[in-house]
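With one protein chain held back, the other chains of the complex are shown just where they sit.
A and B are the chain letters, set down in written order, and residue numbers restart from 1 in every chain.
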Amino acid sequence: MIRFEHVSKRYGESLILDDLNLEIATGEFTVLIGPSGCGKTTTLKTINRLIEPDKGKIFIDDQDISQIDKVKLRRSIGYVIQQIGLFPNMTVEQNISVVPKLLNYEKARCNKIVRELLALVDMPYEEYAHKYPSEMSGGQQQRIGVLRALAASPPIVLMDEPFGALDPMTRRILQDEVSKLQKKLNKTIVFVTHDMDEALNMADKIIFMNKGKIVQIAAPEEMLENPADDLIRSFMGKHSKDQEALPQTAADFMRSDIYSCYRNRGVREAIQQMARRKVDTLLVKNLDDTYAGTVSIKSIRNHGKDLKTIEPLITQENAVSYVDEDAQICFDKLLNGQDSYVVVLNHDGTIAGIVTKTSMAKSLADAVWGDSQ
Amino acid sequence: MSHFLALYGKRLSSAIVTHFWYVVVSVVFAFVIAFILGILLSRMPKRANLILPVISVFQTIPGIVFIGLLFLYNGMVPSTVVIALTIYAIFPILKNTYVGIINVSENFKEAARGCGMSPFQILMKVEVPLALPSIITGLRISTVYTVSWAVLAAMIGLGGLGELIYAGVSSNNNALIIAGAIPAAIMALLFSLAIDFLRKALIPKQLRRDSK
Partner (left out) sequence: MTLDMIMSHLYLVLAAVALTIIIGVPLGILAYFYKSVRKIILWVVEVLQTMPALALLGIIMVFLGAGKATVVIGLLLYSLLPVVQNTYVGLSEVDPAIKEVAQGMGMTKLYRLWHVEMPIAFPLIFTGIRIAAVTSVGTAVFATFVGGGGLGSLIYRGIRVSNMTMIMSGTLALMVMAVGCDGIMSHIEKRLYRRFSPRKTI
């Protein structure tokens, strides 16, 4: 059992952990969730003393961990970090046996552990044991990261957004694998994520944090039924009962990470920019940053060879909308016109973004099923 | 040719041997010192932006200066050459050791800490191995330069292959110049091949990316 008693942590002026009190039962899969910067990682790291709290105490099985030697403590707690953190200078086998070796296990015993663990995730020893991390996919690497944490059979394993960098498919598979492992090996796992899907999928118990405080501790179903506040409700997104209002204006549907250039740019430069961004048109601005029109690769290809700047190739045929224009009107322009996007302008004439079919679908999906970041 | 060998053969072989030992001894000393210093400096990374420029500035001092200064203080003894070359050879290795260790990503260090490694274990099992490519690059630079500056041992009358080059240049004897220059060039190439070999032996090929 892990118990926090009045744990606080400050960095300078700001209170990062604010009087945390909580208990994590042995063999339980606990997920720490909350918005970015709320203190999840800090909380996790206080458990293996990578961070020391300013106030309060943490107990593992009723023993105050500040009294246990740091290095010893860490060897008895598995730790998996988001950036994978496999040692690139070691093979899979060496990586997995880091902690057993630190604990002076014999060679044969280390090897046996590696074989057993690899078998657990269906990665044949012969094929993988002698590979270096750089020779494996992200998913495989993170599997090894998890195995490394399990190698010395620690009763507790800490995981900090371990699957954050993986694609959704792999992520799902690894979630299931870890869930299975946890049940099978009966570990106490503390798992940090900011993805409610992941939390609901894996947790026995969810701890929701915000601004260094615990907002709610509950089983997944209970949190779904009775979210303690609006923030949790919005995190539940698609899962929760009542929906937020649908987005209304063009601005709600646009993407703002667009590529543009000034009208006096050289043709070659424009081509380079398009190539780099893998786009076939560029938005063009006047020198005062107001919208001037668009330039397409086709027009450059047809007429641009002898030109110095893109100026003569700028057209204003593309559909335009304003940030507060009704979303429906904007959609009409997109769906009924022949342009692949609608340019959205601010009222001062500068470019705010563009609405594409993809950005539209994505915003709608987010609205209906929750923010899937 | 045989005439030449009869005339200079003995001088040449002793010059090669002297030159070789100047290089090996200086580089070994320099490596030990620079490696330890590099590690010590890497323990104070907050001063990195102070330390690095200082090392880099010292690196611009040509080897002749160290040899010259030590000659004035220490006199015409072999230790003058060895100490001067050692000092010169320290800087590239020091810089590359320091930079190599400093650049090990915090991720790996944190993972190592999380595994329960002590600071010393983190250094030996994670930081140094990951810095090894950089360290060996530094070793190679130092070695090649040392072969080059060891030629100047002759400037203060202390032998080595420079003696032949030197004598050749001042007496306009092309055969002598070549007799010193070619072995010196070959020695430099052999040393750098040996270090490449060391690199291959010490660093798994998956990690061998930076070579320069």
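By definition in this document, a contact is a pair of C-beta atoms (placed from the backbone, for glycine too) under 8 Å apart; a residue touches a chain by one contact, two chains touch by 3 or more.
Keep in mind that this is a model prediction, so the values were computed, not measured.
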| item | value |
| --- | --- |
| Which of A:K55, A:K180, A:R268 or A:K308 contacts the chain that the document leaves out | A:R268 |
| Selected from B:M44, B:V77, B:M124 or B:A185 as touching the chain missing from the view | B:A185 |
| Where the missing chain touches chain A, by residue | 256-262, 268, 271-276, 278, 285, 297, 300-301, 304-305, 351 |
| Chain B residues touching the omitted chain (full complex) | 56-57, 60-62, 64-65, 67-69, 71-72, 144, 147-148, 150-152, 155-156, 161-162, 165-166, 168-169, 174, 177-178, 180-182, 184-185, 188-189, 192, 212 |
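The rule is simple: only the chains that are shown with their structure count from here on.
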| item | value |
| --- | --- |
| Interchain centroid distance [CA atoms averaged], chain A/chain B, Å | 46 |
| Chain B partner contacts - residues on chain A that touch it in the complex | 48, 50, 71-76, 79, 81, 83-89, 91, 98-99, 102, 132, 134-135, 148, 158 |
| For the chain B and chain A complex, residues of the former touching the latter | 107-108, 110-118, 121, 125-126, 129-130, 132, 204, 206-207 |
